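Here the structure is laid out as structure tokens; the discussion comes afterwards.
Heads up, one of the protein chains got dropped from this complex, but the rest are sitting where they should.
On to chain A.
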């Protein structure tokens, strides 16, 4: 069975791109492919000119850790770590000596300067997602994948989070790939594609 057919997509560095579609349309699978988490059965995916499909698992994982970040619908913070430690974690994993400084900077940047030592359970949903955003940006990724980032938030908080996400996206020049079924959110991206019956169509349909 072919999930996608005749799929062609080119994303410019610094772009923000939304992929929308109904649930079950294959958005998450497409994201997995784009992020190099899955291998397509045919076709190629290039990142900075490098063919992801020709790399082995280890190299791909390395590439991913160097250039990619994720933001999830359900935040996925480690519950036993403070906000600060959650943000520090990806830097610590990479052995970055400035982990603490950078993490503090990014938490301030998302407006959580006073909540650094709080555990996720002591934060509101919006605050948790902001920690997750800080965590995603702290490694200065070239490419950021956001999977329904406002899906678990109420409308107002969702809007705040979205504002913040697009502001940071512009400030850092990060490429943003946003997966959502929220048309309003999608339209805030520079480009918007709809995944429909295995094909990507320009615009919101």
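Keep in mind that, in the parts below, contacts are C-beta pairs under 8 Å (C-beta built on N, C-alpha and C of every residue); 3 or more make two chains touch, one makes a residue touch a chain; residues count from 1.
Assume contacts and distances are computed from a predicted model.
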| item | value |
| --- | --- |
| Undisplayed chain, where the name is taken from the UniProt record, one of "FtsX-like permease family protein", "Cytochrome C biogenesis protein", "Elongation factor P--(R)-beta-lysine ligase" or "ABC transporter domain-containing protein" | "FtsX-like permease family protein" |
| Contact residue for the chain not shown (choose from A:7, A:81 or A:200) | A:81 |
| Among A:47, A:83 or A:99, the residue in touch with the chain that has been omitted | A:99 |
| Touch criterion as defined above, residue of A:31, A:83, A:134 or A:161 at the omitted chain | A:31 |
| Where the missing chain touches chain A, by residue | 28-29, 31-32, 35, 37-38, 61, 64-65, 70, 72, 76, 78-81, 85, 88-90, 92-94, 99, 135, 139, 147 |
